[in-house]
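Missing here is one protein chain; the remaining ones are kept as they sit in the complex.
When the chains are written out, they are named A, B and C in that same order, and each has its own residue count from 1.
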């Protein structure tokens, strides 16, 4: 049985795990760099060990130092959080070699899902839908037409040797295909000296929808519904919500069943997230994250399940505390990622927080390691807190989020709090009428408006 | 329809109502005394009006000033919170005369339940169980025996003209009755010049269990389960929890049905609480509170219902947003009342809060109007915040409460936070083995231990 | 009536009180309630509309606060300040169209009516606490006033 967990992370996620440890009666060990000597996770853990200097490579990514920290504190398990070493198969291997439990999946599963090509092949094998593509090169227009008809238009003709958008042509309909094929081929020839092209289904306005799973070592795999994480800036999620407005119970149950079958098929262990693009009722696998995610509280809000607790239970060899039938999605939840960044330019704003007052009241959860007087060092990512709001329905959830945002006071560093006020004021957002490109467009149009003014 | 609500209160409950207003898109008006010029409820409301100087009689209890504040702000409804004017029938009458909606029951119901004797008579009429007593004087031992056998032992023989514990004798069993009766009678004669005595059922170690109800103006009355508020110090509740460990589903459904029938019988409107003493499977009516209670978040946690929102909906003439069948109690919740008082002597500690950092994370709710730098004036009650914790079961709830308490940092004034640490460490509390006298005994034994040390 | 945006307000309060350890509380605190509040009133109206109103109940930002004039530096700390003893509506003249009771520069005797405050349909004359000269009239006609709000200044 796990009796002491070392948390190989910092910030709000380290705090999240420390809280779960306390609630389970497990001792916790915080590790930190010299830049985080006075960080909250250091103060709240039962013990703490300074790993090294500020740069992550010398501290939070310093595997020998972390192993040594386990040795001197007697920690018998490591929770990696997200980021840093959470998807590092070698780290999982080394821990195992030292007889320390890694709270996460097997090193092999981390390795498999870390390799995009192998992951896609595995997904196909497990029956998870992927973006359809031709089996290798497409030789002529007739062949292209056959492939295009099979997968449905629009399609993308791509240079086999290509990259960076060159030698890539969209055929919106059958009629465009001949020209797209010929152009892509000649561009490919000119650019890469190789006219081989292949065809892939083109998604115009997809959503990012991900399915949360939890699996134990007794063959149980349960899905906890989806999160809609389409609101992204430079591939970074900004606001996540659940349930997604585009899925109904039947669609949710269907993809959920596919995913849990797949997890059972590969004997996955722990929590994980299968990320999809979603368009016109179809799911297309992007990747699987073999760890806890930043946005896990959204799922915790609508399911009432404590995901970190389950992670630890599974690592302990216990059976999941719920079955698929126990999962009832209730209400609507949203999470705002509050970054120490300028709310318009997104330039990081490290420094010292002078004022910190978090909102409270019904349906509001704050996961943050910030406090009045704390340092936001420039060395790590800029996430300083998450505001999670839960309400009976999406409309009430937005209103609750609005009132909670108004109560949130952070001074001393710039934060992205004002961005969420602007988002809530937008009609597209209010109607959940967005795709993965929407936020970038919204930010650009706002920036342009500002310039005109 | 209500478009602007004036909140005739201060502190955390004013904030609670302001939050509900925001979430419903209703404008809010804070009122305050000069001592609260910089209070959080003043800052967070859409508008605020200073009513008068610090003493409550001149500000928060100043009915003409509150009516004038409604007039100048155009508020069309008043939420009274708890305390202050919340159970003042005259205030409800005056508001009605001014065409302003009182968010609460009718003035008649406030008046009825404010009169202890009338309330008990009404409870009997409505079929609510009360503490059994003889119908007036009991003339002789034979009569006393008959009455005693009917209600079950122990019983209390009380002087009809008595008071202050004199002329009061307990008969634990039938065998004690003759002596108790004779002694009480002669003591009554000696003390009050009147030997008339009556008999009441004696409760040795009762719990305080209260049933939350919500009723609309369309004849719907729903109960939301119970709260166990047995942990009291000088009749002030200190920690409340739900569900009570002494009720099972059948007992809960039975008393719930009795109470909702009674509410339907009297056409009660809004939220209310029927308080009982509970012993050996029986409920005994104490009183009904015709208002929102301090501990309402405990019920919100286990039912997922927003009670203030329902209050406002009902005041608006809307139907309750749930029926009895929709009510599902989920998990366990506890609330700690954090007072600005010395944690052992309970001497009030007004002053300025220097540091304020509230706990966060899964299952933690904070209702507080305190912040770093805020004043705790000496004029009002000492409640500065409520920590509400919700978890899957009582054991996890206690552990979560423990970890949340450790994260709570308040400096500048003394608070009762340490009391809850001590409570959580106590085995009786851990086993929920307590009654309404238990906390006083616990505090006394702790004080004695301290003296010995 | 003070009217303030939310988190701004908390920040200001925290800042204010933070500064108090450096000895400026009294003045800062008093000044802020009147001055800062109104300065940001228009910003409040904007942020209150961040969510569209599909629900039947719409928030109505009170126009009077936004319309209220920005008060001078710190009238409350002025020794000659005449403050409102009640919540109500201020009237500068005895009836609509009539001449104001006093104007800037008026010399007043102790006990002389300066203005009227209506509360609950009752007209309450506010009289001069002593002889002097009206140097400033802070409130406008028909303006809602709260307890302790400065009405005018007599020097």
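Everything below uses one rule, namely that contacts are C-beta pairs under 8 Å (C-beta built on N, C-alpha and C of every residue); 3 or more make two chains touch, one makes a residue touch a chain.
Worth saying up front: this structure is predicted, and the values here are computed from it rather than measured.
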>> Considering the whole complex, not just the chains shown, which residues of subunit A touch the missing one?
In response: 1-4, 22, 24-27, 34, 37-38, 40, 42-44, 46-53, 59, 64-65, 67-69, 71-74, 352, 371-375
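Throughout what follows, only the chains that are shown with their structure count from here on.
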> Hey, how far is the Cα centre of subunit A from the one of subunit B, in Å?
Replying inline: 44
> Taking each chain's centre as the mean position of its Cα atoms, how many Å separate subunit B from subunit C?
Replying inline: 38
> By residue number and range, which residues of subunit B touch two or more other chains?
Replying inline: 22, 24-25, 44, 371-372
> Where in subunit C do residues touch two or more other chains at once?
Replying inline: 6, 10, 14, 18, 51, 55
